[in-house]
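Taking it in order: structure first as structure tokens, then the write-up.
Every protein chain except one is present and positioned as in the full complex.
In order of appearance the chains are A, B and C, and numbering begins at 1 in each one.
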Amino acid sequence: MSGLNQGDMRLSGHGLRCVRGGREVFAGLDFAAGSGEAVAVVGRNGSGKTSLLRLIAGLLVPAAGTIALEGGHSELTLAEQCHYLGHRDALKPALSVAENLTFWADFLGGELFDAVESLAKVGLDHAIHLPAGFLSAGQRRRLSLARLLTVRRPVWLLDEPTNALDVAGQDMFAGLMREHLAGGGMIVAATHAPLGIESRELRIGGVA
Amino acid sequence: MTALAALIRRDIRIALRVGGGALIGVLFFLTVVVLMPFAVGPDLALLSRLGPAILWLGALLASLLTLDRLFMADHEDGSLDLITMSRTPLELACAAKALAHWLAAGLPLIVATPVLGLLLNLDMIATAAVALTLLAGTPALTFTGMIGAALAVTLHRGGLLMAVLVLPLSIPVLIFGVAASQAVIVGPMTFGAPFSILCALSLVSLVIGPFAAAASLRHGLD
Amino acid sequence: MTMSLGPYASFIVASYAAVALVIAILIGWVMLDYRSQTQRLRELEQRGITRRSGRSATELR
């Protein structure tokens, strides 16, 4: 994990306002996370948890406010230093598990970690040659997690990451997140269920 | 560079695997061309005069109709989000995807052209001329069609709407493609002039296509 | 034995050759496919994946 940390990093947003389809989702939102910290975004359905993650990932443009990563790589944008794990798995059923993972490793680039070891960590190591279409929902999620491990990014943006994972999978995932934080990474997770790690709570959209 | 090569490799692989649509385009091309004589009659002299036009129309429809899933599939499974976020400029990624599509679906059309030329009673030189113009012109079709494919993602609609949007844009390519092949068969024009315009159209679309598609995709994200 | 095939000998030879070639491709495809499927079954069995009946999947007799 040494390569991740170029000193202390700090991800912060100020006065964020998000408008989707003419409707204001939230406004005046502030948040911050330093190296080794996790933020759990909570709130009722439709309160804008996913929108916040997509704002940070650069997939949505904020109507007002700024998001910045201090101490990160100077030549890269914020989005390029983020991992985004959304509802959809970004997997191709026709390709094998290994082909899916090595594609993202080759395409996303940057600092890489061994793909086979990542698959072993998420418990998919003997499915390497199976088509991803044969995997169950939980196994597909594990394969997506392997992408987070193989391609190194300091900021993890996780949208309901424990969805479809069984109890053992959730434990495994909590371990991976702890490892990431210990290496100086940051996590912003939108979640209903407890994350399984120590985290700061960011409540949006009022009381649930 | 490895990133783009990986993207091209992946898209070609998916197109050739079970469920991929690479060869359906050729089959469509074949079917459209075979349908024509039933409409215009089996007169070989007539067919050989219409041959280049029929082949060009078939190739045009085949390469555009296979395009509408170009970005849609990646959008539906979330891959497009990751591609947008990546360190590879979205314009280059779009160009790579279009190139992969052309290799998997456009090249087979050109390979199939000689066989279809036989059915339409085109002689060797005419067939070669049509194949050459298709080789020069189909990249233009793919790269302009890509804009429509990107709009389809933005608008959440594929299929016919895309065809309606893109077909008018492909008229110049059709004009000069058919003109160049006709020039070889009947004259009176030279082959060179329309063919160089066709090549120029391809080059222009290679530049415009990726930028327009990337711009459309960026605005279409939600 | 020599046959006189007339002025169109090349067409006759070409059609027989084409038929031979395509049939050879068909036979080759069937045989290679068989080999690759049995190979994959054997690999799967080595990894301890067996059929419910407990019998070998490649077993034919």
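In this text, a contact is a pair of C-beta atoms (placed from the backbone, for glycine too) under 8 Å apart; a residue touches a chain by one contact, two chains touch by 3 or more.
Please note the rule applied: contacts and distances are computed from a predicted model.
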Assuming one chain is omitted from the figure, identify its UniProt name from "ABC transporter", "Heme exporter protein C", "Thiosulfate oxidation carrier protein SoxY" or "NADH dehydrogenase subunit L".
-> "Heme exporter protein C"
Could you tell me which shown chains are touched by the chain that is not displayed?
-> A, B, C
Write down which of A:Ala127, A:Leu176, A:Ala189 or A:Ile204 is the residue touching the left-out chain.
-> A:Ala127
Consider the whole complex, including the chain that is not shown, and state which of B:Ala5, B:Leu27 or B:Val111 touches that chain.
-> B:Leu27
Among A:Ala33, A:Leu55 or A:Ala115, contact with the omitted chain is made only by A:Ala115
Residues of chain C in contact with the chain not shown | 1, 3-9, 11-12, 14-16, 18-19, 22-23, 25-27, 29-31, 33-34, 37-38, 40-41, 44, 47, 49, 51, 53, 55, 57-61
Touching residues on chain B - with respect to the absent chain | 18-19, 21, 23-24, 27, 30-31, 34, 37-38, 41-44, 47, 118-119, 121
For chain A, residues touching the missing partner are 93-94, 96, 98-99, 115-116, 119-131, 133-136, 138-139, 142, 166, 168-169, 172
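FYI, only the chains that are shown with their structure count from here on.
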Please categorise the chain-chain contact pattern as a line, ring, star, complete graph or other.
-> other
How big is the gap, in whole Å, between where the Cα atoms of chain B centre and where those of chain C centre?
-> 35
Centre to centre, by mean C-alpha position, how many angstrom separate chain A and chain C?
-> 49
Mind pulling the chain A residues that touch 2 or more other chains?
-> none
Enumerate the contact residues on chain A facing chain B in the complex.
-> 20, 57-60, 76, 79-80, 82, 84, 86-95, 99, 102-104, 106-110
Chain A partner, complex, touching residues on chain B are 2-3, 5-7, 9-10, 13-14, 17-20, 76-79, 81-88, 221-222
